[in-house]
Structures are given as C-alpha cells and as structure tokens.
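What follows is one structure encoded as structure tokens, with my remarks underneath.
Only one protein chain is missing; all other protein chains are in place.
Moving on, here comes subunit A:
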Amino acid sequence: MAEDPTNIDTEQKWPLDPEEYKRYGRQLIMPEIGLQGQLNLKSSSVLIVGVGGLGCPAAAYLAGAGVGKIGLVDGDTVEKSNLHRQILHSTATVGMSKVESAIKYLTSLNPTVKYVPHIAHVSTETTLDLFTPYDLVLDCTDTPASRYLISDTCVLLGKPLISASALRIDGQLMILNYPPLPPGNSKGGPCYRCFFPKPPSPESVTSCGEGGILGPVVGVMGVLQALEAIKLICAGINSEEPVESRDRPILHIFSGRPGATSPFQFRAIPFRGRKSNCAVCSSFATITKESLTSGSLDYQKFCGILNPVTALRAEERVSVEDFAESISKPMTEVRSAKRTDSRKYTVVDVREKVQFELGNLPGSINIPYSELCHVTRSDNVSMSAQKESSKDGQPTPAWVTTLSKTSPDASIYVICRLGNDSQLAVQKMKEYGLGKGSERFIADIKGGFSSWREMVDPTFPDY
C-alpha cells in the first residue's frame, strides 16, 4: 500500500536533516566519508586543547565538517600578535578570551555544532573530568608540561590523541595512543612519553615568541590535525579493523624550506610501538588516575621552570633610567677622556640581526648573541678571525677584535630584548679580557628593550 510521500516525517525517512545534505554535500559524495562517515562525525565529540595557531584551523575544519560536539580549552585572551596565525580571532576580539572568540566565529560558520567552552588552562585537577566526555583529543598547546599532561590523561582514559607543534618554518605531527588500548597492552599506540621519556631542559625549549612562527606553517599542521581527526572518526575511533596508519606510528615532519626537489618538504618517520618501560602506558606504569588527581605529579616542576638569568652582580648592571641619563650627556662632559676622539661609551645590542633591524639605538653596534656563542672551527676559520690569535692559540673572534678597538676607558653597555642574554654577553666579554682588569666598566641594561620601552621610550618598536 503506497503512502502519500508528503505525509512522511522527513526526520524518520532520512538519516540526516535536509539542511545537512546541502551543507555537507561536497564531502558526503566522497567514498571516504559517505553517509556512515557523516553520521559518525555527527555523533562524535572532539576536545581541542589550545585555541591558537594549531587549534584555530583545526577547529574551523572540524566544525565545518559537522563534528557533533567540539570542546575548546584555553585560558588565554586574544592578543594582536596572535592574529597573523590564529585565524578564528580578529582585531575586534583582541582582549576577549580565546575560547569565546573562537566560539563566536565557529557559531557563525556552523551553528548546528555544539560548542563547549572551557576557559582555563589544563591542570592535573581537571583533565580527567574534562577529557572524559570526548571521543578524541587534539593537542594544540605550546609547552612541554601541557603536552605530557594531555598525553598522560589520554592514556589513562583510553582516548586517541592527535598532537602537533610548530616553530619558525617547521612543524611536527604524531597520532598517539592509537589504538587507545589500556596501559600494559603492547598493541596500543605509543604515547608522548614513549617518544620523550625525559623532558627537555627549559633552556632548550624555544617558544614562538622567541623563535618566531610563520602563519601558514602552523596552519598546515592544524589543518592536518583536522584531516587525521576526520579520518579517524569516519573509520570508527574504537573500531578493531586495521587502518593503514595504525600499523606503525609515524612522526610526520613538515618543513616550509625548499628541499632537493620541492619548495617544501613532508617526511614520515616510522616509529616503534609502546616503550616497554613507559611511565604511563606500559605494564610498569607508575602514573595512574589516582596519582594524577592526588596532586603528587607536578608537570611544571617535571619540565623545569626557566628562572630569569641572574649571572651578574648588582654593580655590573644598570637600570634603563640610569642608562638613559648617562647617554643623554653631551660627549664633551666626559671628564676622564684621555683621548679627544674617545667615546665615553659603546652600546652593544646583542639581539639577532633581524631584530636589531626592526629598531635600535642610534650609534649602537650589533653583535648577535649567537655570534658571541659561535665557535670557530679550525677547518673553516674565516679570514677576519684568522688575523689575530689569543694566548691559547685559539683564533680571536671578530667581535672581540671589534670591541678591543674601542677606547679602553669607554664603558660598554650591553642591551638585549628582555635582559637575559645581555648578562651572559657581559660575562663573555669579561672572559675575553675586555674589562681590562676592572679599568673598563662593562654592564648590562636591566630588562633590556622591554624596560626601555616601558620606562624611557614608549615608541620603541614592540614586536
């Protein structure tokens, strides 16, 4: 008996809403997605930790693809310096929490997705409860401590983790704890600790603020996280069926630099499975749900805290105010000048050349800190460095020669961006005998250009 088609409830007749066929039509007709894939996406939930350069593009594509529920975790607010790469935020949302700013954009992109805000940084007290309602986690954070905590939580809860990172013109991506089998099951995917059992020293960790980051580079990595998430969800996150990428974990490396045959490079490095003595995913695990919530694990302490450099004595340092005063005096006021052509002071700016070129003090000379740390190898000695040799037979670095030529009674003031490298630079200068005993005053400028801008010249370029 034929029914009148106009009487049939469309919600019962078709698995997706009419609007959804239109919205997702271009991916629905792909065999990789299809109706089942779309239904998987619709019933899935993804937690994105960090709504920055990785989290923004990842969230945009997952929302666009129709993931049912997206949780967003970040405790930061939008800054102007985020906008070149964090594409969900805008000039109008500077100062707003990143999570709220992102949800504002995502809601206009796809209002049918459920967005769950978590305006806070991840912490040991909250991660277990926070991650539990989600099927899949994306690590889009930017510190070692958060990366260990997120990975440990995913292992303890049996959630797959898509982890990415980027710096300067390079990016890395790994799918961790996939398949997400319980700790001790060697068939489960390795975790972050399997790759990196020990954290890097804080001195060896470079942030985007220090090293720089190119928008499209971190964008590529965030987009790849979304791609892998969609593939995982469509295949069925907990399905036992082998997926190609499951066979062996892979570290993906992207470089925006030209390679031998391409203007950019992708590289896939196959890795071992779980480490047999991993602290969280092996049968010898010491990290448990209980130890996580009891507060006995301090991830900040585990990764080390970078203390401000205190390499110099108080008398080897000058404040920006005192420095401003001493350089404002006309040259003729120099009382102890022995030679008429002598300068009373030399200002050495130890920021890298590219930063020096963004703005500098008139008359200052640029000797980048990396040059101060440069070691001249005997087989590639440059011509300028070969001219002079110090007592121990090592060639004298060119920068020492340059500074030796300044008048011995001219003070040397060393300045950098924040006041850390400048102290180490003063030490190096003294090691090379530029202090002439203690005849010459060599000091660093406390707080560097950050303090200079705050206390003396607010127009100095703030980058």
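Simple rule for what comes next: contacts are C-beta pairs under 8 Å (C-beta built on N, C-alpha and C of every residue); 3 or more make two chains touch, one makes a residue touch a chain; residues count from 1.
By definition in this document, contacts and distances are computed from a predicted model.
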Record-based protein name (UniProt) of the chain missing from this complex, from "DNA-directed RNA polymerase subunit", "NADPH:adrenodoxin oxidoreductase, mitochondrial", "Coatomer subunit gamma" or "Ubiquitin-related modifier 1": "Ubiquitin-related modifier 1"
Candidate in contact with the missing chain, chosen from A:I70, A:V218 or A:A410: A:V218
Absent-chain contact - pick from A:G50, A:G71 or A:G188: A:G50
Touch criterion as defined above, residue of A:N185, A:T206, A:S283 or A:S296 at the omitted chain: A:T206
Hidden partner chain, touching residue among A:P31, A:P111 or A:P270: A:P270
Interface with the unshown chain - residue positions in subunit A: 50, 52-55, 140-144, 147, 164-168, 170-172, 195-201, 203-208, 211, 213, 218, 251, 253, 255, 269-272, 275, 370, 373-377, 379-380
